[in-house]
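Notes follow once the structure below has been shown.
In this view, the complex is presented without one of its protein chains, the others remaining in place.
Chain nomenclature is as follows: A, B, C, D, E, F and G, assigned in order of appearance, with residue numbering initiated at 1 for each chain independently.
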Amino acid sequence: MKKVAIIMGSSSDLRVMEEAVNILKDLGVDCEVDIVSAHRTPEKMFEFAKHAHEKGVKVIIAGAGGAAHLPGMIASLTPLPVIGVPVKSSNSIDGWDSVLSILQMPAGVPVATVALDGARNAGILAAQILGTQDEKIRQRIIDFKSDLKEKVDLMSKDVKGKYGDG
Amino acid sequence: MKKVAIIMGSSSDLRVMEEAVNILKDLGVDCEVDIVSAHRTPEKMFEFAKHAHEKGVKVIIAGAGGAAHLPGMIASLTPLPVIGVPVKSSNSIDGWDSVLSILQMPAGVPVATVALDGARNAGILAAQILGTQDEKIRQRIIDFKSDLKEKVDLMSKDVKGKYGDG
Amino acid sequence: MKKVAIIMGSSSDLRVMEEAVNILKDLGVDCEVDIVSAHRTPEKMFEFAKHAHEKGVKVIIAGAGGAAHLPGMIASLTPLPVIGVPVKSSNSIDGWDSVLSILQMPAGVPVATVALDGARNAGILAAQILGTQDEKIRQRIIDFKSDLKEKVDLMSKDVKGKYGDG
Amino acid sequence: MKKVAIIMGSSSDLRVMEEAVNILKDLGVDCEVDIVSAHRTPEKMFEFAKHAHEKGVKVIIAGAGGAAHLPGMIASLTPLPVIGVPVKSSNSIDGWDSVLSILQMPAGVPVATVALDGARNAGILAAQILGTQDEKIRQRIIDFKSDLKEKVDLMSKDVKGKYGDG
Amino acid sequence: MKKVAIIMGSSSDLRVMEEAVNILKDLGVDCEVDIVSAHRTPEKMFEFAKHAHEKGVKVIIAGAGGAAHLPGMIASLTPLPVIGVPVKSSNSIDGWDSVLSILQMPAGVPVATVALDGARNAGILAAQILGTQDEKIRQRIIDFKSDLKEKVDLMSKDVKGKYGDG
Amino acid sequence: MKKVAIIMGSSSDLRVMEEAVNILKDLGVDCEVDIVSAHRTPEKMFEFAKHAHEKGVKVIIAGAGGAAHLPGMIASLTPLPVIGVPVKSSNSIDGWDSVLSILQMPAGVPVATVALDGARNAGILAAQILGTQDEKIRQRIIDFKSDLKEKVDLMSKDVKGKYGDG
Amino acid sequence: MKKVAIIMGSSSDLRVMEEAVNILKDLGVDCEVDIVSAHRTPEKMFEFAKHAHEKGVKVIIAGAGGAAHLPGMIASLTPLPVIGVPVKSSNSIDGWDSVLSILQMPAGVPVATVALDGARNAGILAAQILGTQDEKIRQRIIDFKSDLKEKVDLMSKDVKGKYGDG
Partner (left out) sequence: MKKVAIIMGSSSDLRVMEEAVNILKDLGVDCEVDIVSAHRTPEKMFEFAKHAHEKGVKVIIAGAGGAAHLPGMIASLTPLPVIGVPVKSSNSIDGWDSVLSILQMPAGVPVATVALDGARNAGILAAQILGTQDEKIRQRIIDFKSDLKEKVDLMSKDVKGKYGDG
């Protein structure tokens, strides 16, 4: 198995969750992807969560919408850090249900929650966690931040060109 | 086992959930009570939920607060109707997290949600469900509604006595 | 009359509510459908609610939007279990009004509330309630859950095919 | 009967609703007070609402909390103007349920909603409605507004005395 | 001047507010319409509000969006009943700002608030207020309610035709 | 008149608003304080707002709770910058009404809104505005920020003493 | 440098923020525009904020969306008044995140917050601040308010023409 496992409750969440796959690829981190539903495949979820750490997985990213129980249930079954991505699904009340049912975990069972539809940040966070021990990955994070800065510098030039340089 | 099983995530929920026990007793319905935590005892939850219907349980009432996954996970594992009670626990954001993480279940896996801290109504609803086949229980529901009316009639007399009869 | 009665405040709610009709048909449960408005046909609502249980109805599903009083008023008038479907109507404030005016019933008069626009789950819940006494219906619920699992398994194969198997 | 009828779902609402009684007395408008519960005494509610206008009532004030159906159901049954007072009851989610289930009535059946726990304003509004035809009541409204102004003028003097006059 | 004055903060609110004009016409009540902005024409607002009752106006309907101060400011300046229509304008946060800044008036200065974009109900409420003294208008309200009922009866026939009669 | 005028709708707001007075005194800026109610003394509000800039006032701070119209109405009548303080009054819905009815002003009439009960920040902001032209006041702002830093440095020492220095 | 500096976290905010540029131009106030991101270019933000007041900037307008830290961080680093514009960006939860993370600054560090997407008002507020010392700018504000009034008067004529003059 890969070091990062990305799971989600339905293939309709892929639209959001593939941003996690893409950024991890950019950061040189392999990941595996699967559909695991807390409510429709609870046994599969149990099996996955109880044994992931034995197969070499280091971080689990779980995305779900509505009453989103997948990230929290995974967290209850694994000693690994679990990153939760609240997905604004079609049946969501503006995303509040997804956010609160992932974020508000009881004491003892944390889920590292990122922004609504924030799968890209989930991928970066997974890389940062791996980067605490892997210098190459940490360096890629540092380079990635440098790229962010350069993109803003380009925007800055454009805007100054348009409105004058002060 | 009894026809109604009442479970909750922590004994701190008993303050709210015992109202379900009490009203069921008033309506002549036996129930059993246990602590089952989705996040701290997931295996016990699995065992309970997968076999409850084989042991004669007809309705499950599940109460939980915060990111409240217990009712929905039970519902994913049983063919029985599951009644969810959102509990306004100390770590809740005004109860919204409990309400939304119980109510907003995805298509396929319903939870019959009652009001925040509405354990008494959960008990009544369980009795109504049993009453669809049991004439005695239904009659007690009808009598219970009649009592509600009488209590309001008494309030009405008091208020008219205080403010005059119009 | 049929064992499940599905009512709603306006034919504009049919768009949502027909999912309850469809799933009940799939689960082999006959239902009847009518328009009953709490605010525009209160007498009809009264007549319907007071006599439904005498005509063989076992469960009532009521859908409404905005200040949604239909499910709660029906519940006040019948000893039957009432399932409420909050409908996100055009005049709703993001659905919050529908949800809260159905969910937050006072002690004594429960409404089994499902998710916003969750008519499909209302139908499944009605079948689960009937299934507490009818082995055939319960078996169909069990089969239905098995189908849900298979659909996720298919999604899983697709996703693994796309992203590699880990 | 009196020109203004004040009803509420429970005597626990009196704490809030008596402010309507008091201000109406101050404005020289007689009122009658009763407990009428939409969910526990629906028949009484029907009788009251259908005949109030035949007995000389001109305005109805209805207060209720939680899933507050009383004002809207009264409005569905009477041609009279109905003023709704959302009460922040103990089982309310910060009052939002009361506010939305009274305010968000569908087209065709208005409820004149005032602020959360705003019974005093409900009384003033009832007097303003009667004042559209009764010069004496209107004059009392004008005097009442003048008193409000004087109270602020007194506060102003106090504050200027404390902080200096600029 | 006419008995009902309808004002709003901008001609962009006409899209919503003309429903008040239309229903009042249907109910045989003349009204006048004007643009009066609390924030852009405060002097005009003052003049209008202070003298409306002297010119024969009986009820004022005021619509506004965002931080909607028009209904409340009008109410502070007139002894007449003021009906407020929260308009979901383009700059609104889902309508919450309009609703709360009209509804939550302090004790002493009520605004009769209707649902978000509920101009039709504002018109009906104005007619109900006039109907407290005018039998013809009250009768039209009764007839209007009867029409509402008939429309639902027609919907009912359609739905029963489609789904069978039970 | 003083350069900063602090007004509020009721003397009950003083509890919050006196923090603006105190910080302005600390920053060496004189201010005047008065009670001016949009809803109870609208004429006084008009007079105040229309002439404040002619009397030497440079900045107006206005605090109000609930449907808080005072800051916005003042802003509609003066060319001066107006700072609005949403006050969480007893009749407020958790402060949301105060915040939204001050913040969400329509295009053309800004109110510089600070945090709920943020009167201290309103005073600092007023000083910052005066400091754009007055070097002494700006220097006091710089010194004030330096004091803030020192207080945190002291906290830091305490905490490191308690938990060890790393 | 110009007296007003307008910065924003991304060029995608320009769609909203250019309204500030436009109204300042209309009011005869020069401004400079740049992209400065709290999260992607924190060093640039520090440099900008610490030295802006030394280069002649009098007021800073900062716009940002989501977890919007730019206005508050700028305010922590400058003695100048900072105007914050919450931008409803694509990743925002209905704008609430932008509003609350700009508005709710702790005591000591105010941000003058305007409405969601209220960049036009930010520009006007900046001009009002400059107008506290510059008579020409203040006069333009007075003229601008007069124009607002005339536009409403034109709307008023149109509406009266359409609906009759009362």
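Operating definition for what follows: a contact is a pair of C-beta atoms (placed from the backbone, for glycine too) under 8 Å apart; a residue touches a chain by one contact, two chains touch by 3 or more.
Keep in mind the model is a prediction, meaning the values are calculated, not measured.
Undergrad: Check the whole complex and report which displayed chains the hidden chain contacts.
TA: A, B, F, G
Undergrad: May I ask which residue of G:93, G:112, G:141 or G:155 touches the chain that does not appear here?
TA: G:93
Undergrad: Which of these touches the unseen chain: A:41, A:91 or A:104?
TA: Candidates A:41, A:91 or A:104; residue touching the omitted chain: A:104.
Undergrad: At which residues does chain G meet the chain that is not included here?
TA: Interface with the chain not displayed, on the chain G side: 9-10, 38-40, 42, 46, 65-69, 72-73, 75-77, 89, 91-93, 96-97, 100-109.
Undergrad: Kindly note down the residues of chain A that lie in touch with the hidden chain.
TA: Listed in rising order, the touching residues are 19, 53, 58-59, 79-81, 83, 99, 103-116, 118, 120-122, 124-125, 128-133, 138, 141-142, 144-145, 148.
Undergrad: Touching the absent chain: which residues on chain F qualify?
TA: 94-96, 99, 115-118, 145, 148-149, 151-153, 155-156, 158-160, 162-166
Convention: only the chains that are shown with their structure count from here on.
Undergrad: Would you mind checking the shortest number of contact hops between chain A and chain F?
TA: Minimal hop count between chain A and chain F: 2.
Undergrad: Which option, A-B, B-D or F-G, should count as the same interface as A-G once over half of the contact pairs match?
TA: Match found for A-G within A-B, B-D or F-G: B-D.
Undergrad: Centre to centre, by mean C-alpha position, how many angstrom separate chain C and chain G?
TA: The separation of the two C-alpha centroids amounts to 48 Å.
Undergrad: Once you find the CA centre of chain C and the CA centre of chain D, what distance in Å lies between them?
TA: 35
Undergrad: List the centre-to-centre spacing of chain B and chain E in whole Å, with centres computed as mean CA coordinates.
TA: Averaging C-alpha atoms per chain gives centres 41 Å apart.
Undergrad: Could you list the positions in chain F whose residues touch two or more of the other chains?
TA: Within chain F, the residues that touch at least two other chains are 10, 40, 66-67, 91, 93, 103-109.
Undergrad: Where do chains touch, given as pairs?
TA: Applying the touch rule to all chain pairs gives A-B, A-C, A-G, B-C, B-D, C-D, C-E, D-E, D-F, E-F, E-G, F-G.
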